[in-house]
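We show some of the complex, not the whole, and keep each chain where it was.
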Amino acid sequence: STGTTTSTTGQAGTGGENGEKAPTIALFLPESKTTRYESFDRPLFEAKVKSLCPDCRLLYSNADQDAAKQQQQVEAALTQGADVLVLDAVDAAAVAPLVNQAKQKKVPVIAYDRLISGIGYDYFVSFDNVRVGEMQGQALLDALTKNGTAAKGQIVMINGATTDPSSADYKKGAHNVLDGKVKIGREFDTPDWSPDKAQQEMEQAVTALGRDQIVGVLSANDGMAGGAIAAMKRAGYDPTPPITGQDAELAAVQRILTGEQYMTIYLDIRSEAEKSAELAVAVGRGDKPAAATTVNNGTADIPAFLLDPIAVTADKVKDTIVKDGFYKAADICKGETAAACAKAGIS
Amino acid sequence: MIRAKDISKRYGAVQALEGVSLDLRPGEVVALVGDNGAGKSTLVKAISGVISPDSGEITIDDRPVRVGNPHDAQAMGISTVYQDLALCENLDVVANLFLGSERRRWSVLGHIRMERAARDLLTQLDVRIRDIRVPVAMLSGGQRQSVAIARALIGEPRLVILDEPTAALGVEQTAQVLGLIRRLRDRGLAVLLISHNLADVRAVSDRVVVLRLGRNAGEFRTADTSQESIVAAITGAAA
Amino acid sequence: MSSTTVRPAHKPYSPKRAVERMRRGDLGAWPVVGGLIAIAVVFGSLNEHFLSPENLTNLALQMAATGTISLGIIMVLLLGEIDLAAGSVSGLCAVIMTIMNVRQGWNPLLAIVVAVAAGAAIGLVHGLLFTRVRMPSFVVTLAGLIGWQGLLLFLLGERGTINLPFDGFVAKLSDTWLPPWLAWTLAVALVGAYGGSLLLGRRLRIAADLPVGPASWAVVRAGLLAVVLAAAVVVLQADRGVPLLLVIFAALVVILDLVLRHTAFGRWMYAVGGNAEAARRAGINVTRIRVLAFVLSGSLAAFGGILAASRLSAVNQSSGGSDMLLMAIAAAVIGGTSLFGGRGRTYAALLGILVIQAITNGMLLLNLDSSVRYMVTASVLALAVAIDSLARRGSTP
């Protein structure tokens, strides 16, 4: 990729040709099957934009994990005269031609959450996916060390769908930490991130490795963690060995409090969404805010705002998720979680 | 008495029936004859509710009735052997015979009662099928025809319609069917027989109705009429 | 499928008939059973855990939900139609049940009944669109596949996953095990009922002066059933016991089979599937049969979805999604149900899902790369059915 860095990203300012008119901001999210996009990213982003710029027009599309559909959605947005694209790519590389199309129309592009590769563009706002995997691995490793089981047994790794590019990053991060430190007895890629499939994978791992051999589970997200926990509970584990997750689903937070799940990765989606919203409004109005850092995507250095993921274990729920208002204490502490809430000091 | 009045039916460009009427009386065998494509089968389908005619009405004992579907016709005691047979080839002989009027108690099928009755009926009709538990798809042409005829006698019909029943039958079976038609008449049923075999028609029918190009083309008392005049009516040579 | 082969919708009545059928190449379920044995031998020799009681118990649990959905699909396939919405409906109804139970705090049984009723209502809608508006069932249920999925997402709303409490009634469904005495009583009762009905039927046939096979044959068949059941109970008792889930699924299979073979409704299903026009002319209300088949399919999908939710102790946005639908249809077809209607039995769901889940289960034990897993799954699937097809092949004239 030598020399291609010259294709600069400097057209950011041109997005605001029609500076007087309130800009139209288009947000593209990749899927609707996990909770975060529809219930957090989108409302948080929209709320922030509305508060910063009440007249801005917002376009929203969700690609249902289909790169071709996202392509159509971007085309539709350009047709409708979008002034800024905030793009969470289904496929990191496949959207490059769309970015190209936008550049030709002088519409600035902000890569949201996932890095877009193969072309230069204006901004990148995200968490670090490899870092997520590393934090999951580290948390699991810490728990094993605490239990004194790290050397005594094996762990099971339940990765996400091979068809999802970010799952390769999580996997890589986790391996960075775990390899050589603990024996990975079984490792599965789970089609569609399906909890049902994760459950069956876990059942088979238990059968293949033996019940007392398994000392921990690295699950790439909370949904699959739920499946793995169901499998282990049915197989008679009590308590369940430490198991990781991601997304901070409500159901997972409750499990963490009751001790069924060890941790989840809480991506502070609020700051990510709000940062992007600010950026989008600014860019839409023709400004060109300076970025803290840059990320090289193989083609160009992209000005970037990188946010840190947060590992949440039972003792941290109060200070992160509850404090941020990500969930209300009342929602978390329903029914049987109430007691656990009290123990964790949440009310 | 069952009467079809002024029945018309059009299929796309083909006017299959145009104002055809037909009377059927208990204890009488009526033969319906006519050239290929004259509309005989179409008339039969209209009477037995398989198709709904474009116009015309059907009356039973002078009360107009609605024959919207084959179920209605059956409820009125009209039982039909279709030219294109209409058997379920995946079912066995017994199942086909009792289809739609299964012997059952609390909706549980009486397999044994039905098999017994089926065997009796087939023996009575002199039908030889080596194994009545195989799917109908495996029977010979004549055997299927026999099954279809036997079907029409299940239940208590008041009118039996037979569309070319003997077309595929052997000598003996044909004789049996003709004998059967006479017995049905003697039991006071109305019988409508469609056949191209004028010898058979003359042998069993009391009255002959001729269709030609979808219209009534003559009606004769069989006993008083020569074969030649029937043929003339069929071919239109009479006109 | 060559159009010259028509296989009967019904069952042997005597050993003579069984031998005749063998001769004409209609081997019934035997080739699939052969395929299963092959799968057992191969995976069993590659991994010593495959045939362990623990794993076989897991297999039994893994079958039930998709198997139940497959049963519903068989109802529709028997008519020569298709139900693509079964997966979505199962997910949607599981979500309805969970919301009623967990969020609204309804009695779990009531929630289940309401959810199954919702499935039936959805089936009714499909059936009416198919029969009244005469839309192809493929399109109706394709629209259902998309639309009910949308409703599911809508109902789940913001939160995504909803957990079912592990010790709640619903979750317990898949974590209940028959006590040994009950398992054995059930097995004995089943064998008794089966043998008894064979002998009674024989007696009645003799009384009606109908041909019968030798009495020994009835004894042999009852004995075979006894052996299979006893083996199953012994193996499952060696682990946690006979799972309630398996009993529920097996009961559904047996009851629906009895309905199909011994009631007028069942007979009419086969008739409509074999030749709808002939059935209509025989005075059968074809519309009603078709609508009922879709209602059954919807209800069974709903119930299957509930079983799946019970096993996962949760519902989420991917409930009823992924390849559940395809697996349910494949199970029916592998078990010998014709896609062209009029041929098949409910045992197809049992055998077919056993083949599919045994493959999945074995592949996961072997811990292969997911790309390799896909390829091997495909090959084993193809092979299992090829055995069946080749066995049948000798037969066609």
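Letters A, B and C mark the chains in the order given here, with residues in each chain numbered from 1 onward.
Basically, a contact is a pair of C-beta atoms (placed from the backbone, for glycine too) under 8 Å apart; a residue touches a chain by one contact, two chains touch by 3 or more.
Note that this is a predicted model, so its numbers are computed, not measured.
Chain composition of the whole assembly in this file works out to A x1, B x2, C x2.
Keep this in mind: only the chains that are shown with their structure count from here on.
Arrangement of the chains shown, judged by which pairs touch: a linear chain-to-chain path with two open ends.
Among the other chains, A has the CA centre that is most remote from the centre of subunit B. When every chain is represented by the mean of its C-alpha atoms, the one lying closest to the mean of all protein C-alpha atoms is C. Each chain gets a centre from the mean of its Cα atoms; for subunit B and subunit C, those two points are 42 Å apart.
If you average the Cα atoms of subunit A and of subunit B, the two centres end up 73 Å apart. Those residues of subunit C in touch with two or more other chains do not exist in this structure. Residues 32-35, 38-39, 162, 186-189, 191-197, 199-201, 203-205, 207-208, 222-223, 226-227, 230, 233-234, 249-252, 254-255, 335-336 of subunit A are the ones that touch subunit C when the two sit in their complex.
In the complex of the two chains, the subunit B residues touching subunit C come out as 48, 50, 69-71, 73-75, 80, 82, 85-92, 95, 99-102, 104, 107-109, 111-113, 115-116, 119, 133-135, 137-138. Interface residues of subunit C facing subunit B in the complex, by the touch rule stated above, are 6-10, 13, 17, 201, 204-205, 208-210, 262-265, 267-268, 270-271, 273-275, 277-285, 342-343.
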